[in-house]
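All protein chains but one are shown in place.
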Amino acid sequence: MNHRVIARLDIKGPNLVKGIHLEGLRVMGKPEDFASYYYENGADELLYMDVVASLYDRNSLKDIITRTANEVFIPLTVGGGLRTIEDITEVLRYGADKVSLNTAAIKNPEIIKQAAEAFGSSTIVVAIEAIKQNDGKYLCYTDNAREYTGVDAFEWAQRAEELGAGELIITSVDKEGTGEGFDIELTKKISQSVKIPVIAHGGPGKLEHFKEVLTDGCADAVSVASMLHYSYAAKNKSVNEFSAEGNVTFINSGKTFGKIDKAEIQDIKKYLSDNNIDCRYIK
Amino acid sequence: MGNKKEAYYGLPEEVKFCTRCVMSNQRPASTPEFKHTIDSKKTTLNIGEDGICDACRVNEGKENIDWEKREAELIKLLDKHRRNDGKYDCIVPGSGGKDSAYQSWMLKYKYGMNPLTITWPPILYTDYGYQNWKNWVEIGGFDNLMFKQNGRIMKLLTRLSIENLFHPFQTFILGQKNLAPKIAINYDIPLIFYGENEAEYGNPIADDASSLRDKSYFSMTHLKDMYLAGVSIEELMEKYDVTLADLMTFLPADHEQLEKSKIEVHYLGYYLKWVPQEVYYHAVEHTGFKARPFRTQGTYSKYNSIDDKIDDLHYYTTFIKFGIGRTTYDASQEIRNKHLTREEGLALVRKFDGEFPDRYFKDIMQHIDMTEERFFELADKFRSPHLWGKDSDGSWKLRHSVNKTGLDD
Partner (left out) sequence: MSSEKKYQVAIIDYEMGNMFSVNHACKYVGLNSIITENRDVILNSDAAILPGVGAFGNCMENLNKLDLISPIKDFVASGKPFLGICLGLQLLFTESEEFGVSKGLNLVEGNVVKFPTETSGGKLLKVPQIGWNHIYNAKNDNHWSNSILKDTSTKEFMYFVHSYYVKPSDERDILTMTNYEGIEYCSGVKKNNITAFQFHPEKSGTEGIKIYQNWSSEIKNYKKKNNG
């Protein structure tokens, strides 16, 4: 299997943002610029998450989706605040190829089934945001890791598969944005218990982490954000027109974020290739 | 509008909202806690003729501040006091939250000071809050003195402050303000650093003119004038079987010793531009800070003041007394920092403000030996008529809200 390296962009309004533990909305720049760059430099897929859709009950990615879909010819997955079949229909019409569901699916699991029937299983990605509890259990959270549900992550993963999800993206909220590496235990357990592809998300800060999660973690694909964004942002300050909204202190400071190695997609793929892990690496 | 409703606590009768952030004019400024009784009249946030509140005004002023100049002032101050003989040269009070993590790190690692961090621990530590404290000390790398209060007295005073002032945090705030000067005196440490400057949050602008806090906050000259939990010291000793020795921890340092000591209190927020969200990132990066693993009840955030279980309830009481919930505080601050638009702030307030924090409620009531019913009874007693009225179905509703969805809006 050629393991996919997916670039994930968290979006708030017009800005690409990057948090830690999915919290904090530090502005990194203009999403379309980052997305184009990643497309041109080896990304296998793009993932857009509207991280405040549930907070404001709004879906505002329309323009960004269309602009991106017009320029890139790789799959684009969109998530964040998709609540109904109509929402999904709309987003696909704007140009998304796949949709990611979390909050809506946990609240009403039947929507996975309905969506899979209406659009095809492979269009439906179920996203699981998991936090490890004190007793070792992994529980699911919704609304961009804001709301507690009490739902067990492993049980939910299997149920989502049964209901017709085409693939799963598993986020370790504990690891997300920290640069400490993926949650191997979480990823492995889920990936081995379902027959559909599992995308690992949350935590990489070094190239070794990708190898770890694809081998020990049994992940089928990886999603990466911080390493790519901090790398691209260091070379491009495209945020000027958006300083009206959002935490732009970081991007204006020219600093770096210590715990995360900057990397390009090709760096990741070369590393995987050098370590005999199949991926779409074109020298 | 018909009959005029009485306004408790000396709050302004007319409820107004800032047109820039989402704060209302009912917001009280910090009061010297030892004079705080139920009859205390509050100074509140001023909203100017143009509809803009003082806190937003102060924030505007921040844009014009020459931060390089301020930093130079800081360095000059630090150079004066820095010790290289191993003794502490400054105190950073904190409980492991993002702010104290940031301050202590900056002072020690950026400016080369030798801080002693001190902790007046929360009334009821949350487990992730406690872990953050440990990480601060262990990963951040700081000496720390934690002063654990007499538990019996803390419980009593917490309960009494709810009974008399509907202010669960009164005792905590006392300790927080008083511990540092006392340790400073005892250890002969001349500098105390707090984080953000109080005017950021809406204290009268005059307080911001200098970065030294008014010493009246923590030094008193007459024991008789002092109140704890809304009860006079005398009454506490007589009625509740408490000795003066029991209460000394909560009382300020001796006024004379303070005068002699030449202790200075400074706000790092005066010298360094404070962006709370960036402070969060900094704390994660350098001291192992971790946000709460779920949304704080009553607001949208996950990393502000998460170490004390009572904190959530405290904000609920401000909602009852002043009509201002935690979302309003958080959103107003972020609007001023330009991290949120006012529209977003309004949506968040609509969604979360006043949400009852039931998660830790039972724990707290059990800890302080109060029944849940009593708490709600008190809540109703403390609702000012000019802020609250009853809905057609008999439930309490705010008369005015920033989204204009109040009873009288």
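We call the chains A and B, going by the order they appear; numbering starts again at 1 in every chain.
Simple rule for what comes next: a residue touches a chain if its C-beta (ideal position, glycine included) is under 8 Å from a C-beta of that chain, and two chains touch if they have at least 3 such contacts.
This is a predicted model, so every value here is computed, not measured.
Contacts of the undisplayed chain with the visible chains, over the whole complex, involve A. Checked against the full complex, the candidates A:Gly29, A:Gly80 or A:Gly166 give a single residue touching the omitted chain, namely A:Gly166.
Residue-level contact of subunit A with the missing chain is found at 1-4, 39, 44, 69-70, 73-75, 92-97, 117, 119-123, 166-167, 192, 195-198, 220-221, 280, 282.
Keep in mind that, in the parts below, only the chains that are shown with their structure count from here on.
With centres taken as mean Cα positions, subunit B sits 36 Å from subunit A. Contact residues of subunit B toward subunit A in the complex are 127, 275, 277-278, 280-281, 284-286, 290-291, 293-295, 300-303, 337-341, 344, 347-348, 351. Looking at the complex, you find that subunit A touches subunit B at residues 20-21, 23-26, 52, 55-57, 131, 134, 141, 143, 145-148, 173-174, 177-178, 243-250, 257-259.
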